[in-house]
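Every protein chain but one is kept in place in this view of the complex.
Showing chain A:
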Amino acid sequence: MSMVPKRIMKEVERLTKDPVPGISAEPQEGNIRYFSVLMDGPDSSPYEGGHFRLELFLPEEYPMSPPKVRFLTKMYHPNIDKLGRICLDILKDKWSPALQIRTVLLSIQALLSAPNPDDPLANDVAEHWKSDEKAAIQTAREWTQKHAK
């Protein structure tokens, strides 16, 4: 194992000892920079009842650069594309080294509760959301049932 910054060790320790409710994140054996994440869909969202898998990777420059995160479970969400990539400011220009894995995961969970079709990553989904929100939410529910059980 290559040299791991203490900060990463610390975050891992904390995530294990004091996990975020509804989110588990475990580093892969042999690669402490690669995490398997399981996230519960937030209550009263179209993703409620679903368990979503994500992968999270800490690049060499972390924490100066943001972690790379994507959903592995198929999502119907205007800010998440087919490949599971996530449109979230703190993963891009709003990243700060003061943030950490924990904050990132919480922000992603919050994004599931509050989709933002005005800043879309998946254009067709965003269009659906804007033209017929009810139907879009229904589709998101169906996808949750189908893919995230």
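Assume a residue touches a chain if its C-beta (ideal position, glycine included) is under 8 Å from a C-beta of that chain, and two chains touch if they have at least 3 such contacts; residues count from 1.
Rule of thumb we're sticking to: contacts and distances are computed from a predicted model.
Think of the chain that is not pictured: of "Cytosolic Fe-S cluster assembly factor NUBP1", "Dolichol-phosphate mannosyltransferase subunit 3", "Postreplication repair E3 ubiquitin-protein ligase RAD18" or "3-isopropylmalate dehydratase", UniProt labels it "Postreplication repair E3 ubiquitin-protein ligase RAD18".
Among A:Pro63, A:Gly84 or A:Pro115, only A:Pro63 touches the chain that is left out of the view. Per the touch definition above, the residue from A:Lys10, A:Lys92, A:Lys130 or A:Lys146 contacting the chain not shown is A:Lys10. Even with one chain removed from view, chain A keeps its contact list with that chain: residues 6-7, 9-14, 17-18, 63-64, 94, 96-100, 102-103, 106.
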